[in-house]
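Sharing a structure with you now.
Yeah, one chain of the complex is gone here, protein chain that is, but the others are all in their spots.
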Amino acid sequence: MNTTETLPDMNIYRENARRWLAEHMDQRPSSDASAESGLATEEFLKKKIATARALQRKLFDGGYSGITWAKEYGGQGLPLEYDVAFLEAAEHYVMPDFDTFNSTTFDVCVPVMLEHSSPEFLRSFIPKVLAGELLVCQFFSEPSAGSDLAGVRTRATRDGDQWVINGQKIWSTLAQFADWGMCLTRTNWDVPKHRGLTWFAVPCDSAGLTIRPIRQITGSPHFCEDFFDDVAVPDGYRIGEVNNGWTVTQSMLVRERGAARSADTMSPTGPGDLVPDLVAAARKAGQLADPVVRQKLARAHTNDYVSRALGFRIAQMTAQGDLNTGVAAYGKLFKGVYTPIRARIGVEIAGAGAMTWDPATPGADATALAYLNGRLISIAGGTNEMQRNGIGERVLGLPREPSFDTSKPFNEVLLDSAHWNGKD
Amino acid sequence: MNTTETLPDMNIYRENARRWLAEHMDQRPSSDASAESGLATEEFLKKKIATARALQRKLFDGGYSGITWAKEYGGQGLPLEYDVAFLEAAEHYVMPDFDTFNSTTFDVCVPVMLEHSSPEFLRSFIPKVLAGELLVCQFFSEPSAGSDLAGVRTRATRDGDQWVINGQKIWSTLAQFADWGMCLTRTNWDVPKHRGLTWFAVPCDSAGLTIRPIRQITGSPHFCEDFFDDVAVPDGYRIGEVNNGWTVTQSMLVRERGAARSADTMSPTGPGDLVPDLVAAARKAGQLADPVVRQKLARAHTNDYVSRALGFRIAQMTAQGDLNTGVAAYGKLFKGVYTPIRARIGVEIAGAGAMTWDPATPGADATALAYLNGRLISIAGGTNEMQRNGIGERVLGLPREPSFDTSKPFNEVLLDSAHWNGKD
Amino acid sequence: MDLERTNDQELLRDTAVKFIKETGDPVTVRALSTTTTGMPEKYLQRTADLGWYAMLVPEAFGGGSVSGEGLRDLAIVAEERGRALQPGPFVPMNVVATALARRGTDAQRDEVLASIVAGETLATWAVVGTSGVWEPGAVRATATEGGFLLSGTCGAVQDAVCAEWLLVTAGTPVWPARVSASTAGMSGGPTQFLVPASATGVEATALEGLDLTQRFGTVSFRDVFVPPSSVVGEVGGAAEDVEHQLQIALVLSVSEAIGAMDALFEMTRTYSIDRIAFGRPIGSFQGVKYQLADMSLAVQAGMAIATAATRAVQAGQPDAGEVASMAKAWVGDAAIDIAQGCFQVFGGIGFTWEHDSHLYLRRLTMGSVLFGSPDWHRERICQLHDIEVRS
Partner (left out) sequence: MDLERTNDQELLRDTAVKFIKETGDPVTVRALSTTTTGMPEKYLQRTADLGWYAMLVPEAFGGGSVSGEGLRDLAIVAEERGRALQPGPFVPMNVVATALARRGTDAQRDEVLASIVAGETLATWAVVGTSGVWEPGAVRATATEGGFLLSGTCGAVQDAVCAEWLLVTAGTPVWPARVSASTAGMSGGPTQFLVPASATGVEATALEGLDLTQRFGTVSFRDVFVPPSSVVGEVGGAAEDVEHQLQIALVLSVSEAIGAMDALFEMTRTYSIDRIAFGRPIGSFQGVKYQLADMSLAVQAGMAIATAATRAVQAGQPDAGEVASMAKAWVGDAAIDIAQGCFQVFGGIGFTWEHDSHLYLRRLTMGSVLFGSPDWHRERICQLHDIEVRS
């Protein structure tokens, strides 16, 4: 924001926003029946994202996209209060919903690019993001680098003014619908693993890049695997310095945690209805009077509420700044531990009768789908094991696990790990 | 056994044994009301062991002690079938019961000594064991060497024809009633930890040896801590070669596992009554009709039976010899995991009413005592963690945990461990 | 797996393994997961050739087993079936076979049992309500002119739409309703009928299910007329028969689960050795190693209790029902522990459709709740001990 300019009067801004919204956007139906079904199909996601792009374009044309973002990059360059004012005015309107791109593109990738990409790149790139033309995914995890994020083996080799990327990425969320991706590569193999990494912005239609949706165990195609076969990108697409990719990664991880945390920061409300999905399952199975089932219902309900109370506590800790930020791992670990328990309780309550269903009855497979997805949160975005390491070492100050890959060249790590003998 | 001698006729042997037993020993009461109370006091144990010593003396004088042991050492030098015949004849008589000395002295320590001590030592020592005059305990664990058995720091220094022992031992079972102890010491600090150990037989009345019962959390004094302050023992008391103590230790551990296993090798009988102690607790709390309580009863009952079935399976595996002997760890781990669960179930069933009691009512504290003791089996004789390591590495063939103490001099291990940084 | 096996039993196992490798390993089963039968072609006949439906049937009726202890033999097959997630109505076929062998009329044996043994007909067991648990009177039988009328609906019927014969239990089995406190409607006196699926008023509906390797559906009976000759055993006197059938189903179901648990665990163990992270095989990390050790303990303990149950039911021990329920309760919980625990070791890759781990999770979870959930069996254990429902 250029502070020498005069800011619009807030009342007028608010009034204009209200008028614009009434003219251009649709009101949300009062009963929000748009709640998604358990299983998002490829087709469903495609339509959802296309709709969001169109709405985003309207916002952009109306001057309500990137309200706080720099004018240089197509934003409005206004202070946060204008953004808040617009969002308040827009509360009852249908706004663009890009599914998980809401966070990957707008909360994580693009902010990281704004911090680390070159101004020339950003000047042409960001306005298209604001217009809904560019959605950005992450090319981050690899088949052989999951928990060990710094262990990526996708290789980028300099070739004059461009880089050539070879390798494979996986778990790229909704990459089949993305326009660009942020790709983590290894550019130096002769230094310890954290010191040879470089990030690039890669157009998804690049020659040599194949993006293939992965069918998950539920049947849903929310993730992709991505094959890089001599994919050439100009050096101008680089994000951050060469071999300084771990700094960019950390900046990204902080934002991911922030995005994940935002849902928890609301002050804790009451516990609400007793686990409605599980009560419905118990009622359908005729087991609502069973004291054993009731224990399970109350257990799930209590765990749900403890999870929210813990989220609030973590937000308080973070706000007070008096504790290690590693505490966010508590919220993740709690969900990672108790979500599978909840999913299993569903099966125990619903019983054999709910493990078979008439496909014509909507929601009849809800308990089974929840069960299949139950352990996703124990793994995705950092396994329970990684959270326990983080809590143990960064919060509790326990002595470190011995490290065998942080101080020697990555090439050597790969060689040595094939001959593990546990010797010091 | 000297095979050139003529063996007694089995029928006559059996008949003589029957006659001797009838003349010298008491018949066991048909309803065995001698079941011990939950809390064994010092006084109770003292009396029990004195009684056992007297009975053992009778057996010895009658020629029925050490039936299979060498004549040279005061035994009878007969084949195993004579021992079996005598035990069958003795089934309904009160036989000596030395509490845990039954295994520590007769199944573990003395057999190890027979294997590794000098014949001169054994000739004077073993007859007294057979006569009930000498009970042998283990001076094995130390305050700083529990799971890490090879990490003992009790020092033995050679001084002419004797050794001087300094250090502290702990968890020596019933050492306050023992006459001798088998003591593991470090005799070389400049070699890796497994290579500088030596065992000694130490008289419990040695000058400088203080044996102090430890009051356990239940109040029972089943274990001792033992202080060695310049305790001198002749070299003739040494068990095995100098610095070869780990071989002796392994021989001891095998026997300990054998002793622990013997209870499990019977073929599995039916599940029997439904956990009588817990059913009694539930009945007393008026909760026997509660379906939630019934789940807990059936759970404990099932776990108990699975434990026995598993013991039988392990015995089968061992007998078939087709599997790694590490499988015994399964039985230990099962008990280590499920005993605390059972103890906790007791508290959950019995409730607040059973956590307070009238001290005048016998057995009123049973649930509480079982609860306090619940985790003992998770720790004593090898923690759950050690069992998991053993199963993981020796049975499942998983890659080893990195080792920081097996290949460098023990002195260095002590220094390095004080500056742990987790670096390779 | 029972560690004491005869040479003949080893051969039986090798033959089953060989057949499965050739015709029906998980890859094949995956391909069949969208077909109606879910079975490879001529699967029933080919498995019948291996004796899979004959072992609980006396030789006099065309059956027989290698050791003379048919259930112990069959449990060996069941374990190998579970290991490779074999499809088909193995459990219900054997339940109906044993029912007819023990209590069927000559006509039923001639007409149906022989065909089951030969794999020429598909017979299944319809015994629970649509909730998948034993419900008082899921199917009711009313005496009528010259026979009975059956009404009601059964759920969790395996291969409901492909079955040609249904062994239906009308009235209430003697087992507890799941809510133990509710003793209402638990009076004895069930009757079993062998009903052709083609009878008027019988309607079978295919359902989708969590388990992709076996097919389940519902069968409803709308005033289905059956003649007295369709009764298996005695009118109102089938309680013990149904109990025996349950024990057979439990032993076979548990044995299948054990095989599946063991195979899945072995896949996971291997993965933990091959997979490198942070410069080490992940199986070298205690955090992973301990999970594997605990799962391995569950496999071994599960095998121990499965063996005990197989032997108890084989021998007809008085406590066989209790031991079988213990096995089902313990293994039912352990199966889910392992299926979920292995996911944790596999990480992301386990969440892909192409990876076999979800096939195991699905089969094991269905097995855990079929034929009575662990909770149901625990309540049954208390009732078998006559622990009063009201203190």
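Each chain gets a letter, A, B and C, in the order it is written, and its residues are counted from 1.
Keep this in mind: a residue touches a chain if its C-beta (ideal position, glycine included) is under 8 Å from a C-beta of that chain, and two chains touch if they have at least 3 such contacts.
Computed from a predicted model, the values in this text were never measured in an experiment.
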Among B:D226, B:E256, B:D290 or B:D304, which residue is in contact with the omitted chain in the full complex? B:D290
Using the document's definition of touch, tell me which of B:L80, B:I217, B:A232 or B:A319 contacts the absent chain. B:I217
In terms of residues, what is the contact footprint of the unshown chain on chain B? 141, 143-148, 151, 170-171, 214-217, 219, 284-287, 289-292, 340, 344, 347-348, 351-359, 365, 368, 371-372, 374-376, 378-380, 383-385, 388-389, 401, 403-405, 413, 416-418, 420, 422
To test your reading of the contact rule: which positions on chain A touch the chain that is missing from view? 268, 270-271, 273-274, 279, 282-283, 286-289, 291, 294-295, 297-299, 301-303, 305-307, 309-310, 312-313, 316-317, 320, 327, 330, 333-334, 337, 385, 387-389, 391-393, 395-402
For chain C, which positions touch the chain that isn't shown here? 179, 181, 285-287, 289-290
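Here is the rule we go by: only the chains that are shown with their structure count from here on.
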Cα centroid separation, chain A vs chain C, in Å, comes to 42
Calculate how many whole Å lie between the centre of chain A and the centre of chain B, each centre taken as the average of the chain's C-alpha atoms. 55
Distance-wise, how many Å sit between the C-alpha centres of chain B and chain C, to the nearest whole number? 44
Among all residues of chain B, those touching at least two other chains are 291, 295, 399-402
Which positions in chain C are in touch with at least two other chains? 179, 181, 280-281, 284, 375, 379
